[in-house]
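Right, one structure below, let's go through it.
The complex is shown incomplete by one protein chain, all other protein chains being positioned as in the whole.
Going by the order they are written in, the chains are A and B; count residues from 1 in each one.
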Amino acid sequence: MFDDTMWAFGRASGIVDLVLLTVAVLGGILTRSGRPLPGIPRFALSLAHRNVSMLAVVFLVLHVATLLLDPYAKLTIADVVVPFAGAEKPFWLGLGTVAFDLLVAVVATALLQRAIGTKAFRAVHWLTYAMWPVAVLHSVFDGTDGTDAWFVVGTVLATAAVLAAVAWRLSHGFLETQSLRGPDRLRAPQRPDAELRRVS
Amino acid sequence: MTVEAMVEPESGAIGVDRLLAAGPDARWAQHATRFGALDAAAAAPTLLAELEASGLGGRGGAGFAAWRKLAATLEAGRRPGARPVVIANGSEGEPLSHKDATLLRHAPHLVIDGLLAAAAAVGASDAYLYAAEPGLEAVRAAAAERADAARIRFVAAPDAFIAGQATAVVNAIENGVALPRDHTRRLSESGLRGRPTLLHNVETLAQLALVARYGAAWFRAVGTADDPGTRLVTIAGDVALPQVLEVAGGTRIAEVLRAAGADTSRLAAVLVGGYHGAWLPADALDAPLSPAGLAPFGAHPGAGVLLALDRTRCGVEATAGIVSYLAAQSARQCGPCRFGLPALAETWNRLAYASHDSGLAARAWELTDTVDGRGACAHPDGTARMVRSAQRVFADDLRLHAHGGCARAAR
Partner (left out) sequence: MTRLDPRGASPDAPVPAARLHIDWTRCDGRGLCTELLPELLDRDEWGYPIARSLSDRSDVPVPPELEQAALDAVTLCPVIALRLTRR
């Protein structure tokens, strides 16, 4: 009975986490654009992105912890950190481990931004774009519900949303300030000769 | 105009030979004959008091009392473990100014004396001299002539307008990048690698070397009560003999200009203090070249640059050219400076050359207010000051330009 509960919670927390990660990624892209949403100012979006990301970490820890306690899952502490060494479906489980490691890196550097500087923070934050698809693959192929119709539909929708957001991210004019600071505005005038022009 | 084109400094009718008294290209022999050696350690205990009594103002641009920085560095140097540093700044990024280059070439030993005296007074273990070539080479050669200058380290300044901004100097010495840095504390508290740092212009230090030798009373014997001593002035633009002159404090601007062969009755305006300075109208040239004398005009001697503008030239065009130059010299680190100065330059160029648009003047005002005070260094502030003075002094010309005419062409 206890084991069943563990198993069920492990599954549910994994699915919830996938939703949270998706929202966090979409929110992160929106935040980076610098744009507010109607009725939601920038700082609130930024705050929401941070909080959802933290919540994703919490659920990920729950997901991993319950499966550690669950005898069916046959998960060891080593599997949580070291990818592709698991007993069952080592590759698909390994992807989960990779996603876990990446998320820990991304969130830890985000929390430490002040200490490590914005450049390092940014460099590691790019890993999010690797973390999310890896997490999706793990849930589809390692998850119990991975091939259920509802899960597939949800995953397709989420993937479409993230792909659309990434396409927007890469498009010209993604940054709110881009139009204000367009290339024509950047054209610095040439250095005039220090000699002044004589008029007549 | 190049340094080569400048007339060699000499004492004309108003010239005062103090800094340059050892003669042109003074080596150690001439320096020692004229001034004698300076015992920096012996001068140190009384230097702060003498400096305060002398009333010497900084000669690098901002013009703050020289003793204040020294006192602040001394104070910060009392922190346990603090190892104060002294830096002589001779980078002179201002293209109109040649007085630091002139000083470094003709009186390098006086600069070294000042640097060592300041170092002794604040208990600095390290001393740096930061300047562009060829001035740097001149001081390096001079330092090789004497034993006490062995610990001075020489750092080359790039030829960029903002390379002389205080935090850019520190950054250049620390990281080899002559870009200004963000700062919330004064350099005297936290400068080079967080150490208390005394940064003075090379002329300030040369003057300090004279105060250390001869005392405050001697220093004040020349100049006026509110502008004691002498200052080096670069006279450029529409004068017969562009040159660097050493003049007594409080000398009238017209007199200085005439010493360089200017016909002051032919001038439309004079830019005082360089590209970050302020335009002075022709009818104000009787003002003394001193902080107090120029204050009513929103101007300041700055680094001692006078740019004469003949009345056949257009002040609006001249200003547009300067703003364009300043915009191109932005380090492009700070948004308002990076975007604001080019926008301001574009507006001024259109005011000068293009259009009959009466909205341009308002746009120029707006942009000036936008950039002012919003950068890691004083570049936007200095640009705003110069532009505001142009808006005052060339108000009539600007009105004519707005209607497509230019007053100068008609004269």
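The rule is simple: a contact is a pair of C-beta atoms (placed from the backbone, for glycine too) under 8 Å apart; a residue touches a chain by one contact, two chains touch by 3 or more.
The structure displayed is predicted, hence computed values, not measured ones.
Taking every chain of the complex into account, the absent chain touches A, B.
Touch with the chain that is not drawn comes from one residue among B:P24, B:G176 or B:G373, which is B:G373. Of the candidate positions B:A32, B:A65, B:A82 or B:A160, contact with the hidden chain is made by B:A65.
Residues of chain A that touch the chain left out of the display are 31, 34, 36, 41-43, 46-47, 113-114, 118, 176-177, 180-181, 185. Looking at chain B, the residues touching the absent chain are 57, 61-65, 180-182, 184, 291-292, 295, 298, 300, 302, 333-337, 339-340, 369-370, 372-376, 381, 385.
By our rule, only the chains that are shown with their structure count from here on.
One finds 52 Å separating the Cα centroids of chain A and chain B.
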